[in-house]
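Removed from the display is one protein chain of the complex; every other protein chain stays in position.
Take a look at chain A:
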Amino acid sequence: MSGATYNGVLVSPRTKSENRARCAEIDVLAPRQRELCSRSRHILDVVSSGASAGIDECQYQFRLRRWNCSTFNTTDVFGKILDLKTREKAYIYAVSSAGVMHAVTQACARGTLDICSCDTHVRAREPEAGFLWGGCSHNVNFGGVFTREFVDSNENRRRSDGLMNLWNNAAGRKTIKETMRLLCKCHGVSGSCSIKICWRTMAKFRDVGAALKEKFNGASRVRLGRKHRFQPLDRLQKRPTRKDLVYLEESPDFCEANPAHGSLGTHGRQCNRTSYGLDGCRLMCCGRGYHTIIRDLSEDCNCKFFWCCRVVCETCTRIVEQHFCN
(Lines give C-alpha, C1' and ligand atoms only; values in the text may rest on other atoms or scores of the structure.)
Protein backbone atom coordinates (compact mmCIF):
# COMPACT_ATOMS: atom_id res chain seq x y z
CA MET A 1 0.00 0.00 0.00
CA SER A 2 3.05 2.17 -0.14
CA GLY A 3 2.39 3.98 -3.41
CA ALA A 4 -1.22 4.87 -2.85
CA THR A 5 -2.09 8.22 -1.44
CA TYR A 6 -5.21 8.58 0.57
CA ASN A 7 -6.07 12.18 0.10
CA GLY A 8 -7.71 12.04 -3.25
CA VAL A 9 -7.74 9.24 -5.73
CA LEU A 10 -6.77 6.07 -3.97
CA VAL A 11 -5.61 4.02 -6.90
CA SER A 12 -3.13 5.87 -9.01
CA PRO A 13 -2.85 4.91 -12.70
CA ARG A 14 0.40 3.08 -12.08
CA THR A 15 -1.06 0.83 -9.44
CA LYS A 16 -4.09 0.28 -11.62
CA SER A 17 -1.96 -1.13 -14.40
CA GLU A 18 -0.08 -3.19 -11.82
CA ASN A 19 -3.37 -4.58 -10.65
CA ARG A 20 -4.37 -5.38 -14.19
CA ALA A 21 -1.21 -7.34 -14.72
CA ARG A 22 -1.72 -9.18 -11.46
CA CYS A 23 -5.31 -10.02 -12.28
CA ALA A 24 -4.43 -11.16 -15.79
CA GLU A 25 -2.20 -13.83 -14.31
CA ILE A 26 -5.09 -15.56 -12.64
CA ASP A 27 -6.56 -17.63 -15.43
CA VAL A 28 -9.62 -18.77 -13.47
CA LEU A 29 -11.15 -15.33 -13.73
CA ALA A 30 -13.68 -14.49 -16.41
CA PRO A 31 -13.09 -11.28 -18.39
CA ARG A 32 -15.62 -9.32 -16.34
CA GLN A 33 -14.11 -10.59 -13.10
CA ARG A 34 -10.67 -9.63 -14.33
CA GLU A 35 -11.91 -6.11 -14.97
CA LEU A 36 -13.42 -5.84 -11.51
CA CYS A 37 -10.30 -7.33 -10.00
CA SER A 38 -8.06 -4.76 -11.64
CA ARG A 39 -9.98 -1.94 -10.04
CA SER A 40 -8.55 -2.48 -6.59
CA ARG A 41 -5.53 -4.26 -5.23
CA HIS A 42 -7.34 -5.74 -2.28
CA ILE A 43 -10.48 -6.96 -3.90
CA LEU A 44 -9.15 -10.38 -4.79
CA ASP A 45 -8.07 -11.07 -1.21
CA VAL A 46 -11.45 -9.97 0.03
CA VAL A 47 -13.32 -12.13 -2.47
CA SER A 48 -11.23 -15.18 -1.73
CA SER A 49 -11.53 -14.74 2.02
CA GLY A 50 -15.29 -14.47 1.55
CA ALA A 51 -15.40 -17.60 -0.56
CA SER A 52 -13.38 -19.56 1.98
CA ALA A 53 -15.62 -18.30 4.78
CA GLY A 54 -18.46 -19.75 2.69
CA ILE A 55 -16.72 -23.14 2.51
CA ASP A 56 -16.03 -23.11 6.26
CA GLU A 57 -19.63 -22.31 6.95
CA CYS A 58 -20.80 -25.06 4.62
CA GLN A 59 -18.60 -27.55 6.45
CA TYR A 60 -19.86 -26.38 9.81
CA GLN A 61 -23.52 -26.59 8.82
CA PHE A 62 -23.13 -30.02 7.19
CA ARG A 63 -20.77 -31.56 9.75
CA LEU A 64 -23.48 -33.93 10.94
CA ARG A 65 -24.70 -35.08 7.55
CA ARG A 66 -23.62 -37.81 5.20
CA TRP A 67 -22.33 -35.28 2.75
CA ASN A 68 -20.21 -33.05 4.94
CA CYS A 69 -19.25 -30.46 2.36
CA SER A 70 -15.98 -32.21 1.71
CA THR A 71 -13.49 -30.27 -0.35
CA PHE A 72 -10.68 -31.37 -2.59
CA ASN A 73 -7.44 -29.69 -3.33
CA THR A 74 -8.39 -28.85 -6.89
CA THR A 75 -9.52 -25.74 -8.67
CA ASP A 76 -13.17 -26.69 -8.46
CA VAL A 77 -12.79 -27.23 -4.67
CA PHE A 78 -15.99 -29.20 -4.12
CA GLY A 79 -15.26 -31.86 -6.73
CA LYS A 80 -17.76 -33.59 -8.92
CA ILE A 81 -20.74 -32.73 -6.72
CA LEU A 82 -20.97 -29.57 -8.78
CA ASP A 83 -21.70 -31.61 -11.89
CA LEU A 84 -25.07 -32.60 -10.47
CA LYS A 85 -27.80 -30.02 -10.16
CA THR A 86 -28.67 -31.03 -6.61
CA ARG A 87 -29.68 -29.34 -3.37
CA GLU A 88 -26.09 -29.54 -2.20
CA LYS A 89 -24.93 -27.58 -5.19
CA ALA A 90 -27.65 -25.04 -4.52
CA TYR A 91 -26.36 -24.58 -0.98
CA ILE A 92 -22.75 -24.31 -2.10
CA TYR A 93 -23.58 -21.55 -4.57
CA ALA A 94 -25.79 -19.67 -2.16
CA VAL A 95 -23.32 -19.81 0.71
CA SER A 96 -20.37 -18.83 -1.48
CA SER A 97 -22.20 -15.87 -2.93
CA ALA A 98 -23.33 -14.84 0.55
CA GLY A 99 -19.78 -15.28 1.83
CA VAL A 100 -18.35 -12.96 -0.81
CA MET A 101 -21.04 -10.39 -0.18
CA HIS A 102 -20.43 -10.57 3.56
CA ALA A 103 -16.69 -10.14 3.10
CA VAL A 104 -17.01 -7.24 0.65
CA THR A 105 -19.47 -5.46 2.94
CA GLN A 106 -17.18 -5.92 5.93
CA ALA A 107 -14.19 -4.68 3.98
CA CYS A 108 -16.14 -1.56 3.08
CA ALA A 109 -17.02 -1.04 6.73
CA ARG A 110 -13.39 -1.45 7.65
CA GLY A 111 -12.41 1.20 5.11
CA THR A 112 -9.62 -0.86 3.62
CA LEU A 113 -11.34 -1.62 0.33
CA ASP A 114 -10.98 1.40 -1.89
CA ILE A 115 -13.68 0.72 -4.47
CA CYS A 116 -16.71 0.77 -2.18
CA SER A 117 -19.06 3.31 -3.62
CA CYS A 118 -21.29 5.83 -2.00
CA ASP A 119 -24.44 4.81 -3.84
CA THR A 120 -25.47 1.43 -5.07
CA HIS A 121 -23.59 1.71 -8.34
CA VAL A 122 -20.32 -0.04 -8.75
CA ARG A 123 -18.95 2.91 -10.66
CA ALA A 124 -18.37 5.89 -8.40
CA ARG A 125 -20.22 9.09 -9.15
CA GLU A 126 -18.99 12.07 -7.21
CA PRO A 127 -19.24 10.55 -3.77
CA GLU A 128 -18.36 13.78 -1.95
CA ALA A 129 -21.49 15.70 -2.91
CA GLY A 130 -23.77 12.75 -2.20
CA PHE A 131 -22.13 12.11 1.14
CA LEU A 132 -22.50 15.72 2.22
CA TRP A 133 -26.14 15.96 1.19
CA GLY A 134 -27.65 12.68 2.23
CA GLY A 135 -24.95 10.31 3.39
CA CYS A 136 -23.90 7.15 1.64
CA SER A 137 -26.04 4.09 1.19
CA HIS A 138 -25.49 1.02 3.34
CA ASN A 139 -22.31 -0.91 2.57
CA VAL A 140 -24.39 -4.01 2.02
CA ASN A 141 -25.87 -2.41 -1.09
CA PHE A 142 -22.46 -2.15 -2.64
CA GLY A 143 -21.58 -5.63 -1.40
CA GLY A 144 -24.66 -7.02 -3.10
CA VAL A 145 -24.13 -5.25 -6.40
CA PHE A 146 -20.46 -6.10 -6.50
CA THR A 147 -21.06 -9.76 -5.70
CA ARG A 148 -23.71 -9.97 -8.38
CA GLU A 149 -21.30 -8.58 -10.95
CA PHE A 150 -18.41 -10.70 -9.80
CA VAL A 151 -19.91 -14.05 -8.94
CA ASP A 152 -22.68 -14.15 -11.52
CA SER A 153 -20.49 -13.21 -14.45
CA ASN A 154 -19.36 -16.80 -14.97
CA GLU A 155 -22.82 -18.24 -15.43
CA ASN A 156 -24.49 -18.99 -18.69
CA ARG A 157 -28.03 -17.77 -18.53
CA ARG A 158 -29.13 -19.97 -21.44
CA ARG A 159 -28.37 -23.24 -19.76
CA SER A 160 -30.51 -24.75 -17.04
CA ASP A 161 -27.65 -25.18 -14.56
CA GLY A 162 -26.49 -21.63 -15.17
CA LEU A 163 -29.97 -20.40 -14.44
CA MET A 164 -30.10 -22.49 -11.29
CA ASN A 165 -26.78 -21.13 -10.08
CA LEU A 166 -27.85 -17.56 -10.72
CA TRP A 167 -31.05 -18.18 -8.80
CA ASN A 168 -29.22 -19.66 -5.83
CA ASN A 169 -26.53 -16.98 -5.87
CA ALA A 170 -29.26 -14.37 -5.67
CA ALA A 171 -31.00 -16.30 -2.91
CA GLY A 172 -27.75 -16.32 -0.93
CA ARG A 173 -27.44 -12.57 -1.28
CA LYS A 174 -31.07 -12.06 -0.35
CA THR A 175 -30.51 -14.14 2.77
CA ILE A 176 -27.86 -11.68 3.93
CA LYS A 177 -30.35 -8.84 3.64
CA GLU A 178 -33.07 -10.94 5.25
CA THR A 179 -31.02 -11.83 8.29
CA MET A 180 -29.92 -8.27 8.93
CA ARG A 181 -30.85 -6.98 12.34
CA LEU A 182 -32.45 -3.65 13.08
CA LEU A 183 -30.74 -1.62 15.76
CA CYS A 184 -32.02 1.64 17.12
CA LYS A 185 -30.72 4.43 19.25
CA CYS A 186 -32.84 7.01 20.96
CA HIS A 187 -31.74 10.55 20.51
CA GLY A 188 -33.95 13.27 21.87
CA VAL A 189 -34.14 16.02 24.40
CA SER A 190 -32.98 14.78 27.80
CA GLY A 191 -32.55 11.19 26.73
CA SER A 192 -36.13 10.89 25.53
CA CYS A 193 -36.92 8.84 22.47
CA SER A 194 -38.46 11.68 20.49
CA ILE A 195 -36.03 10.89 17.70
CA LYS A 196 -35.26 7.26 17.11
CA ILE A 197 -32.42 6.51 14.77
CA CYS A 198 -32.46 3.04 13.33
CA TRP A 199 -30.10 1.19 11.09
CA ARG A 200 -29.53 -2.30 9.81
CA THR A 201 -26.56 -4.35 10.72
CA MET A 202 -25.40 -7.50 9.05
CA ALA A 203 -25.83 -10.70 11.04
CA LYS A 204 -22.84 -12.85 11.88
CA PHE A 205 -22.00 -15.16 9.02
CA ARG A 206 -22.86 -18.14 11.22
CA ASP A 207 -26.46 -16.94 11.34
CA VAL A 208 -26.51 -16.45 7.58
CA GLY A 209 -25.20 -19.99 7.10
CA ALA A 210 -27.84 -21.34 9.46
CA ALA A 211 -30.60 -19.44 7.65
CA LEU A 212 -29.37 -20.88 4.36
CA LYS A 213 -29.35 -24.35 5.91
CA GLU A 214 -33.03 -23.85 6.72
CA LYS A 215 -33.57 -22.95 3.09
CA PHE A 216 -31.60 -26.03 2.07
CA ASN A 217 -34.08 -28.14 4.03
CA GLY A 218 -36.99 -26.41 2.34
CA ALA A 219 -35.50 -26.12 -1.12
CA SER A 220 -37.86 -26.66 -4.05
CA ARG A 221 -37.23 -29.02 -6.89
CA VAL A 222 -38.10 -27.32 -10.13
CA ARG A 223 -37.98 -27.96 -13.84
CA LEU A 224 -37.27 -25.61 -16.64
CA GLY A 225 -40.61 -24.58 -18.05
CA ARG A 226 -41.69 -22.49 -20.95
CA LYS A 227 -40.15 -19.07 -21.53
CA HIS A 228 -37.01 -20.41 -19.93
CA ARG A 229 -38.41 -20.10 -16.42
CA PHE A 230 -38.41 -22.41 -13.42
CA GLN A 231 -41.66 -24.12 -12.59
CA PRO A 232 -42.51 -26.44 -9.75
CA LEU A 233 -42.63 -30.12 -10.70
CA ASP A 234 -46.36 -30.43 -10.17
CA ARG A 235 -49.16 -27.95 -9.88
CA LEU A 236 -49.80 -28.54 -6.18
CA GLN A 237 -46.34 -27.43 -5.24
CA LYS A 238 -45.83 -23.81 -4.33
CA ARG A 239 -43.84 -21.67 -6.72
CA PRO A 240 -40.40 -20.96 -5.28
CA THR A 241 -39.80 -17.34 -4.33
CA ARG A 242 -36.61 -15.51 -5.14
CA LYS A 243 -35.45 -16.12 -1.58
CA ASP A 244 -35.72 -19.90 -1.82
CA LEU A 245 -33.11 -22.34 -3.03
CA VAL A 246 -33.98 -24.37 -6.10
CA TYR A 247 -32.51 -27.54 -7.59
CA LEU A 248 -33.13 -29.64 -10.65
CA GLU A 249 -32.02 -33.16 -9.68
CA GLU A 250 -32.39 -35.28 -6.57
CA SER A 251 -29.21 -35.93 -4.64
CA PRO A 252 -27.54 -39.31 -4.45
CA ASP A 253 -27.59 -40.91 -1.00
CA PHE A 254 -23.84 -40.30 -0.42
CA CYS A 255 -23.55 -43.68 1.33
CA GLU A 256 -20.81 -45.08 -0.85
CA ALA A 257 -17.82 -43.41 -2.30
CA ASN A 258 -18.54 -42.37 -5.84
CA PRO A 259 -16.04 -40.14 -7.57
CA ALA A 260 -18.54 -39.33 -10.30
CA HIS A 261 -20.78 -37.66 -7.71
CA GLY A 262 -18.03 -36.21 -5.61
CA SER A 263 -19.17 -38.43 -2.78
CA LEU A 264 -16.64 -39.80 -0.28
CA GLY A 265 -19.11 -42.23 1.31
CA THR A 266 -19.63 -42.59 5.02
CA HIS A 267 -17.19 -45.40 5.69
CA GLY A 268 -15.20 -44.59 8.78
CA ARG A 269 -17.24 -41.53 9.68
CA GLN A 270 -17.84 -40.93 13.34
CA CYS A 271 -21.48 -41.15 14.36
CA ASN A 272 -23.67 -40.59 17.38
CA ARG A 273 -25.12 -43.78 18.81
CA THR A 274 -28.01 -42.18 20.66
CA SER A 275 -29.19 -39.77 18.00
CA TYR A 276 -32.11 -40.49 15.72
CA GLY A 277 -31.13 -37.67 13.40
CA LEU A 278 -28.87 -37.69 10.40
CA ASP A 279 -25.80 -37.81 12.63
CA GLY A 280 -27.12 -40.96 14.32
CA CYS A 281 -25.32 -44.15 13.50
CA ARG A 282 -28.41 -45.70 11.92
CA LEU A 283 -28.77 -43.09 9.22
CA MET A 284 -25.15 -42.06 8.90
CA CYS A 285 -23.92 -45.58 8.30
CA CYS A 286 -26.70 -46.42 5.81
CA GLY A 287 -27.55 -49.59 7.71
CA ARG A 288 -24.06 -51.05 7.43
CA GLY A 289 -23.59 -50.95 11.18
CA TYR A 290 -20.79 -49.40 13.19
CA HIS A 291 -17.92 -50.31 15.44
CA THR A 292 -17.04 -48.79 18.77
CA ILE A 293 -13.59 -47.87 19.91
CA ILE A 294 -12.78 -47.02 23.52
CA ARG A 295 -9.81 -44.81 23.82
CA ASP A 296 -8.03 -42.45 26.17
CA LEU A 297 -8.45 -39.01 24.81
CA SER A 298 -6.11 -36.37 26.04
CA GLU A 299 -7.37 -32.89 25.45
CA ASP A 300 -7.05 -29.35 26.68
CA CYS A 301 -9.14 -28.60 29.69
CA ASN A 302 -9.66 -25.94 32.35
CA CYS A 303 -8.51 -23.47 29.81
CA LYS A 304 -8.08 -19.93 30.84
CA PHE A 305 -8.37 -17.55 27.99
CA PHE A 306 -7.10 -14.05 28.07
CA TRP A 307 -8.45 -11.72 25.48
CA CYS A 308 -7.33 -11.55 22.73
CA CYS A 309 -4.68 -14.03 22.10
CA ARG A 310 -3.49 -15.99 25.05
CA VAL A 311 -4.83 -19.33 26.23
CA VAL A 312 -3.49 -21.26 29.21
CA CYS A 313 -4.73 -24.83 29.37
CA GLU A 314 -4.16 -27.99 31.33
CA THR A 315 -4.17 -31.36 29.66
CA CYS A 316 -6.62 -33.93 30.86
CA THR A 317 -7.17 -37.47 29.76
CA ARG A 318 -10.56 -39.08 29.73
CA ILE A 319 -11.92 -42.29 28.41
CA VAL A 320 -14.37 -41.90 25.56
CA GLU A 321 -16.44 -44.25 23.47
CA GLN A 322 -16.36 -43.39 19.82
CA HIS A 323 -18.46 -44.95 17.11
CA PHE A 324 -17.46 -45.24 13.51
CA CYS A 325 -19.40 -46.46 10.50
CA ASN A 326 -18.40 -49.71 8.95
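Operating definition for what follows: a residue touches a chain if its C-beta (ideal position, glycine included) is under 8 Å from a C-beta of that chain, and two chains touch if they have at least 3 such contacts; residues count from 1.
Just so it is clear, contacts and distances are computed from a predicted model.
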According to UniProt, what is the chain that's been left out of this complex called? Choose from "Phenylalanine--tRNA ligase beta subunit", "Small ribosomal subunit protein mS29", "Splicing factor 3B subunit 3" or "Protein wntless". "Protein wntless"
Among A:V28, A:L236, A:I294 or A:V311, which one is in touch with the chain left out? A:V311
Checked against the full complex, the residue among A:S48, A:S194, A:N217 or A:T292 that touches the missing chain is A:S194
Have a look at A:C116, A:V145 or A:L264 and name the one touching the chain we're not showing. A:C116
Residues of chain A in contact with the chain not shown: 1, 5-11, 49, 60, 106, 108-112, 114-118, 124-128, 131-139, 177, 182-185, 187, 189-201, 204, 206-207, 300, 303-311, 313
